[in-house]
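Got a structure for you, written out below as structure tokens; questions coming shortly.
Of the protein chains in this complex, all but one are displayed in their positions.
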């Protein structure tokens, strides 16, 4: 299979060499992958094939490890998956064309084009890691590409882009409503050539991953500045003294291993001044820019989640007989599948529009659509996934039906 | 105002002369009127201006007549409105480019382009009549354009296109579930040079209009043919002996005057054979083709309905104080306005996609999207309109808030 | 039939003579009419029979008049209906036992017992008028029973209890959010032996009824008193100079004739001081006590509305075939009927509990349940009625299916 995916890499590269250009402000909306430019279309179908043939077959093993004592180890097959995806050119797809004009970092895809890839990645439990497109690394890499110094890039961006290390983002705090970033209470205090960091973070996703080596930390350098100029971002290596993982958090009883979500304490953590990003007081601005694309990725993965749920639901309904009739022939189930299709397709259109506006008129104008998909996609996913669970009876609560029973 | 709307009619014509061409199969989706080709954009903004300046100010008068004894008369201003719209080139906009290559009948708009106009028309209670775009005439004219003989066109299509007469469509029957057209029981029996028609129809919209002169009647010419070849369509002048309006039907107590919805009896109604459309047994096929565009028009008008409701809701919320605070500053109302925006924008995207597929890949492929918008748009409208009503308190049930109180 | 309903009136009276006693504070909840004490059970089944046999057969006629020019006249049969109900002892049932210890005014029913009657009345479009249980008379009579002087009672309560006149309640104002009664702006100014009234009311229900002779008017006697002591209530005969019906309001295009809802202007309307209820500043307190029972009545009538809708829906589903199968055998419709049953039964239980608490622990403690049913019952009715409409196809929008087609 891999041969097939990688079959015409040189040709793809060639396509790419003239493919990157900003879509015009009034460009119309691509609503289906076969309307993408050939270069992106090829990547999309390669990603889809890779997911179906390489990743989905590993889901049961991935889950079994997650439910076992080995959960904090990386899936043994992950390194090979990443190597394959990389060699097939399916790597760092998330880096948007507009911060990567020479395709130094990624493949020069637009936000819209990558949205279609993200949907595919959301169809599989292994997610976007095989493609080095997994959060929070994606957001962290974007930040480093846009704001990192040459030294910062060399030390952190390069290994991240190569998939050699993982990273986390220390923003949410246990004591305050951190959805409003101005509430943040952690301090970053200048002391000679260093900054000294104190604070308590939680929901620091990926911090438990064995390869996690960097935390981009958000705190306040000036509690007296105006509200949006108090925050700064700083690079903190994971092994810095004073930094301590308190505990893994659970999501409905699951650890989301091996990345997990930790509560992390920072007590007099000292890092050199050159670790600061951009400058003091720039934290809020960096954070704002960081969240938009991530929301689109999350929502498209949720759409992929819905699509997979519909696939599984339909398969079950075709194969299950109750009260003398196939479930797929029963009106209530036709209605539920129909509603799932209606809701998923609507959510996709709006998410694509958000990505498209990001590409054509910029993040600021796209803010309205991004706010809308944050409401739409999770609510739709909750409904569609719930219907798929119900279609499987008690079995829907287990993970048996992800792939054909072995 | 009219001067402004009609200001550059010759220029529009000129644009138009080279504007009609089929969008390619893989065209991407126009999601906003300012992405339309300049010709269509101009018509759209003229339609919007016409609605806002000419039609909305008449709403209260229109409603007052509807609730009075004069309801079965045409609104006195309607003829003038139609004349203005016609002279401004805002006429027969619904005729799609693909059945009107030489722009003989309409303006050569695509289904997608007209969808944007239909949304605007849906913002006003007077609807699409001023633009001669009102159902069921629109569907009837489409049928005549596509299937009418020269004689049929001359007798019926011409006055319809000129807005001189109105027409109705006799399909739904009281005795059977007519959403399945194969259930229809009315008979069209050959007798010498004539056909003799018997049956009972209801929900025959527009049949009560003083200018209604034609009924396109659907019945069975052969009860023994295969299921989809039993039906035929035939032209029946409204004054044909044996045809009798039994009564107007009410919609939640309203007559929808002056067009109304009647129960109509056909007893030995005799029309000449040349009144048959296409041929015996072609009724089902004609009906199928007739419904798709109409559904898109209906759904886009519902979107317009939602938009108007949101406008009125927001105006009310800004101007009403309760419990010591403007309603617009209260969280519950922010949430309701937000949801209305989310639902309306999603419904619009899907309806535009249906119209776009109609243009690019044809009605057959678009069937899925058309089926989806039939579910989506009415449900969204019900929710959005209900919220707007609630925002107005008891007053929301009245028609006081359609326009500024005089 | 009437003979049967009135068959044992003396016996009922006898039951009644020892039946009125306050339910203990910890009484458990009667959830079904056959658990009522025999006296109330008998009245309930008589009311039900009266509705089914005397009232429902008149619905089509009632509606036809409502949609005609005769709408502002009383239904010709109404007087006879009222006479029959009165002679059968089905009269003024709403007067609660606790303000009517000697059964001077009504039948000594509890709020809970009357709730079951109100449900039955809600099953029919003619509503509660035949039983002299129709708002706003009910609330007005309650107010007069509790707070009226002997003279006020003689002049207004007696003819109201006899069903000879109707009355309205002037509270809601066009200019302010009147759901908060402290917002009211109308003035009641002392001037010698009179009060002089100025203000503009709307949604003054029943004010258009040909027999309406009294308005209980709420306004402010002291704009400087503390918030809840500014309001007073005063009796205003409908023919008082300066009082003017401005126009009937419409509810979704209907007039709710013959009672209607009017906008009413009061300009220097002068009434003698003895028309004031209780005393200056007591208006808010009276209003608070007035609304609780009315909300229970409204909600139970809505439950009755739901029950009737379910009856009609089930009848339709049993008799309609679509796509080769009876609708009642199709899963989607089974689900919709099931949900309607579930929602209606839950709403009834909560409304009964509200009435029961009113009886056992008083209006103040019952306030929470009364607030809940205000949310529940209208929302449930909206869903159940909508499903019944859908089950009837287009016909569901008309009023054809209220009773067997004639």
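In this document, chain identifiers A, B and C correspond to the written order of the chains, with residue numbering beginning at 1 in each.
The rule is short, and it goes like this: a residue touches a chain if its C-beta (ideal position, glycine included) is under 8 Å from a C-beta of that chain, and two chains touch if they have at least 3 such contacts.
Nothing here was measured: the structure is a model prediction, and the numbers come from that model.
When the whole complex is considered, the residue among C:35, C:68 or C:87 that touches the unshown chain is C:35. Where subunit C meets the chain that is not shown, the touching residues are 26-31, 34-35, 338-339, 341-342, 345-347, 349-350, 353, 372, 375-376. Against the chain not shown here, subunit A presents residues 66-67, 69, 172, 174, 177-180, 183, 202-203, 249-255, 320-323, 393-395, 397-400. Subunit B residues in contact with the hidden partner, per the touch definition given at the top, are 330-335.
Note that in this section only the chains that are shown with their structure count from here on.
Each chain's centre was taken as the mean of its CA atoms, and the one lying most distant from subunit B is A. Fitting subunit A to subunit C on CA positions gives a rotation angle of 180°, reported to the nearest 5. Work out the mean CA point of subunit B and of subunit C, and you get 40 Å between them. Distance between chain centres (mean CA atoms), subunit A to subunit C: 58 Å. Subunit A and subunit B have CA centres that are 45 Å apart.
Within subunit C, contacts with two or more other chains are made by no residue at all.
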